[in-house]
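With one protein chain removed, the remaining protein chains of the complex are shown where they sit.
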Amino acid sequence: MSDSIALLREKCPLVHCITNYVTVNDVANAILAIGGSPIMADDIAEAGDITAISNALVINIGTLNARTVESMIAAGKRANEKNIPVVLDPVGAGASSLRSETVDRLVKEVKFTIIRGNLSEVSYIAGLDAVTRGVDSGMAEGDADVVSVAKKVSSMTGAVAVITGRIDTIAYGSRLATVSSGTAAMSRITGTGCMLSGITGAFAGAYFDPFVAAVSAVASMGASGVRAYERTKEKGTGSFHIAIIDELSRMTDEILSAEGGIEYVS
Amino acid sequence: MSDSIALLREKCPLVHCITNYVTVNDVANAILAIGGSPIMADDIAEAGDITAISNALVINIGTLNARTVESMIAAGKRANEKNIPVVLDPVGAGASSLRSETVDRLVKEVKFTIIRGNLSEVSYIAGLDAVTRGVDSGMAEGDADVVSVAKKVSSMTGAVAVITGRIDTIAYGSRLATVSSGTAAMSRITGTGCMLSGITGAFAGAYFDPFVAAVSAVASMGASGVRAYERTKEKGTGSFHIAIIDELSRMTDEILSAEGGIEYVS
Partner (left out) sequence: MSDSIALLREKCPLVHCITNYVTVNDVANAILAIGGSPIMADDIAEAGDITAISNALVINIGTLNARTVESMIAAGKRANEKNIPVVLDPVGAGASSLRSETVDRLVKEVKFTIIRGNLSEVSYIAGLDAVTRGVDSGMAEGDADVVSVAKKVSSMTGAVAVITGRIDTIAYGSRLATVSSGTAAMSRITGTGCMLSGITGAFAGAYFDPFVAAVSAVASMGASGVRAYERTKEKGTGSFHIAIIDELSRMTDEILSAEGGIEYVS
């Protein structure tokens, strides 16, 4: 892992994203900044073909609609056929029947490599009662056992489960890591979760081990957030937003190691 | 009104936006910057459900299509049923039959709380002859009686009518205010109108009085624009764009009071 950023940049994975139109520009720029190459395509007539030439697929349901849901399913199945890693960002799972049913269907029909969301979203997949209030609310329920939710979702789906919050939790079978970098300020801009899912696709497209890929992505985002916030906290959230992409583009394995806040628990 | 920003941040209203894909990221970041929480959802299968859990709905027709128009109608009706405030941004009303007919239908089928547009767009709703040349042109017809247009639209629809221009006009029944902050430079970037409509939803979702909500939103945007321009006029419009979001995130009731340029006329 000491050379994860360098390897990603050497491989420059092509990352197919079917993602929401709110943060899609940031997702593309974040993938480029960390060293990948993004391609966005959401029509059913090409979704599978684009997946087939890519190194990873990222499905983000942030602004899903009847048309794009079918493309997500088709692309996901194609990725499974070709052994291409697939990342799911279940934005707002639990907030509407459409989102919940779509996540149910995605998890049933596609085998995901990594699933990343906040506690509320991942709890929905775990079958727990989740009241989602906004996609960025985090729902940091003090009494929830975050680790057990992550482990349950990993066990149910076979995916690496990533729950982001004050401390990020990454579970994969019996393997467990936490990431303590990041700052609460990241919830004051839109897109940090989506960008993280995007770069998770880039790491997953460059590595064989999805657990290491997920941990590296979370820590890269966390360290970039902290560094960006230090530079811009006097300026405001517009500058903070841009500085996160700056920091992703300047991320190195040295920074990741020193400031990523990674702890491998088991 | 001396504590309007503080109250908004305390309440953190969830603002459902069905808005155009050109400026949607700015709208989300502006809502977050001023202290609200945005959620974007435009599929008919969930639009009403998302509105029902929100504190305000913002409908912006900037990149409308046959699919999303139905979602706008459904979400607007649901908001009306639940007494959730609804903001309309009739982008480009009068520029095409589709836009004009959609605005006609929206105003007929949904009761709006606040309608915000430039003179051309709001004049269209007033039934006046409007030649819209581009969505950002403003159509500042020197001889138009802006106040009478605003009052007419407020009377016709029961909504607060906001016409933005060199001087912004806010009319609600017999109540009238003007806002003199803002700068012409704001028309050199896309999205200042959309961002304003977005934060208008945030204020409307936090207050009982839609007139005060509209005035506070317009003045917050105006003061942010002036402050951002002062900081970035030597740099260019890219930096200006980002600085507006910075300033929204740093807006306080003190700044609003000192620099908002609000005049309550009646």
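Going in written order, the chains are labelled A and B, and every chain counts its residues from 1.
By definition in this document, contacts are C-beta pairs under 8 Å (C-beta built on N, C-alpha and C of every residue); 3 or more make two chains touch, one makes a residue touch a chain.
This is a predicted model, so every value here is computed, not measured.
K.L.:
For the chain left out of this view, which of B:105, B:166 or B:235 touches it?
P.N.:
Missing-chain contact among the listed residues: B:235.
K.L.:
Of B:77, B:111 or B:188, which sits in contact with the chain we cannot see?
P.N.:
Of the listed residues, the one touching the omitted chain is B:188.
K.L.:
Sort through B:4, B:20 or B:37 and give me the one touching the missing partner chain.
P.N.:
In the full complex, the listed residue that touches the missing chain is B:20.
K.L.:
On chain A, what residues meet the omitted chain?
P.N.:
Per the touch rule, chain A residues meeting the hidden chain are 14, 21, 24-25, 28-29, 32-33, 37-43, 45-46, 49-50, 53, 67, 241-250.
K.L.:
Given the full complex, what residues of chain B touch the hidden partner chain?
P.N.:
20-23, 25-26, 62-66, 92, 95-99, 133-137, 188-191, 235-239, 241-242
The criterion applied here is as follows: only the chains that are shown with their structure count from here on.
K.L.:
Would you kindly tell me how far, in whole Å, the mean C-alpha position of chain B lies from that of chain A?
P.N.:
32
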